[in-house]
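A quick write-up on the structure given underneath.
All protein chains of the complex are present and in place, except for one that has been dropped.
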Amino acid sequence: MKINVLAFGIAKDIFGGAATDVELAEKATVTELRTSLEAQYPRLKQLASYMVAVNNEYATADAVLQQRDEVAIIPPVSGG
Amino acid sequence: MKINVLAFGIAKDIFGGAATDVELAEKATVTELRTSLEAQYPRLKQLASYMVAVNNEYATADAVLQQRDEVAIIPPVSGG
Amino acid sequence: MQPDLLRYSCQMALPGFDEGTQDLLQNARVLIVGTGGLGCPAAQYLAAAGVGTLGIADFDTVSVGNLHRQVLFTPEEIGQMKALVACEKLQRQNPGIKLVPHVLKVTSANVMELLQEYDLVLDGTDNFDAKYLLNDACVLAGKPLVYGAIYQFEGQVAVWNVKQQGSFSPNYRDVYPEVDASQVPNCTEGGVIPTLAGMIGCMQANEVIKYITKTGDVLAGKMLLVDAQTMLSRIIKIGAVTKTSITSLSQTEEVPTVSPEELQQGLEAELYELVDVRSLAEREAFDIGGEHIPLAELDEEFHLTTEKPVVFYCASGKRSAEAVKRLQKRYPNRQMISLDGGLKAWLEQL
Partner (left out) sequence: MQPDLLRYSCQMALPGFDEGTQDLLQNARVLIVGTGGLGCPAAQYLAAAGVGTLGIADFDTVSVGNLHRQVLFTPEEIGQMKALVACEKLQRQNPGIKLVPHVLKVTSANVMELLQEYDLVLDGTDNFDAKYLLNDACVLAGKPLVYGAIYQFEGQVAVWNVKQQGSFSPNYRDVYPEVDASQVPNCTEGGVIPTLAGMIGCMQANEVIKYITKTGDVLAGKMLLVDAQTMLSRIIKIGAVTKTSITSLSQTEEVPTVSPEELQQGLEAELYELVDVRSLAEREAFDIGGEHIPLAELDEEFHLTTEKPVVFYCASGKRSAEAVKRLQKRYPNRQMISLDGGLKAWLEQL
């Protein structure tokens, strides 16, 4: 299945846009999404941590994704 | 059909809460919604004008309501 | 880098921003009407960001009840003209911009001339008469109006009358053709959380910067609603093009007023009849005498039984002004007067 992933903060720079598509197997988990994204965008892994939100909820590593989920990558932000 | 109507601003005071239910005929228009609400809550009519938003969009007088629409009453606000 | 650009380096580093963007801000002329809860933060951020010409229109003086949300002012400045205090502080904050105080009440008689000097207006007013006046004047002048309004925990933001492909985006009258002001409490009566004023004022300044720098999506044809209790917000789509036709300004109605001091002296000399138009709950908490007729019951309950001028009072002077307007129509040859600033001013000044 193809998942559309929304980018926030520095993830916009990393993806080169406000969203990106990821091709995943059916019933893929958030961990598999992270692995796939990090393979495509190595800078994402270098952040050390970033939040994955699914339908506006923090998604744990083993959460299973559905085709129609709204997935957002929300990296940390430090400015003040 | 029963429509759940969300209240903003002074409409919360007028409805006595953050939402109210209105019983309308199938395919009722926004004008019919206004008439019904104003019969139930005369103070609403005294405002002279208030916005009805359906699914986060300004609804004109002749717009037809559906059972599952999200309807909001947004009165004017003057503070600064 | 030049010292004046060093000040702006953290905003010039933004994607879509550069020295040219800063020039757009420096060349912009923005009029802020009202330096209350919305105007104070909006003015601070527009001055900070380097808007080259900032006009500040306000005829009012600083009062103690302003200080919980109007962060430009201190207790030392109570009684001073807000527009002058604001301009002096903003000038110190950014000596590289031009501040223009307008110590006047914006009315149908002066608004068109005032707007000539500016590219865009920010609505920091706190009453419907002023909001409609600014709206209609901006439509007539073809200039955008960055609107904001607050009540208790809820705020609204929009940018009215933006020229897009030869037509204009909706304005305030597309959403609210007219309002009975007496039916909607203001901040004095219903209260307002100060931080909401800060948020909405900053959002208005943000729309101004987006409009001037041609970055981001301006809230044209849309209205943002913000709830400070839940921090939920929503954007209501209004439409692409205005459906209103505004061809002239409504004349600003003059309401005769009396100051608390004049009223006190007048009552001692038995010169006035007095009517309290507040609610029963307000009446029971505190009053300065007179007959009690809530504004909503005025049309039925008020009967003129005296030759003396009648002074109406409420908490802020807003409902009493509305009472005067209504009774002037009913009794065109008799003197109807509003207590200026209401009981708030009475308690502060006496």
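Here the chain labels run A, B and C in written order, and each chain numbers its own residues starting at 1.
Going forward, contacts are C-beta pairs under 8 Å (C-beta built on N, C-alpha and C of every residue); 3 or more make two chains touch, one makes a residue touch a chain.
Keep in mind the model is a prediction, meaning the values are calculated, not measured.
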_Chains still shown that are in contact with the chain withheld from the display_ = A, C
_Given that one chain is not shown, which residue among C:233, C:252 or C:335 touches it?_
C:233
*Of the residues listed, C:20, C:95 or C:289, which one is in contact with the missing chain?*
C:95
_Contact set of subunit C toward the excluded chain (per top definition)_ = 1, 3, 6-15, 17, 41, 44-45, 48-50, 64-65, 67-71, 73-76, 92-95, 152-153, 157, 187-196, 198-199, 201-203, 205-206, 209-210, 215-217, 219, 224, 228-233, 235, 344, 347-348
*Absent-chain interface as seen on subunit A, which is shown*: 8-10, 43, 46-51, 53, 56-58, 72, 74-80
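What we mean here is this: only the chains that are shown with their structure count from here on.
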*Compute the distance, rounded to whole Å, between the mean C-alpha positions of subunit A and subunit C.*
44
_Touching two or more other chains - residues of subunit B_ = none
*asked:* Among all residues of subunit C, which ones touch two or more of the remaining chains?
replied: none
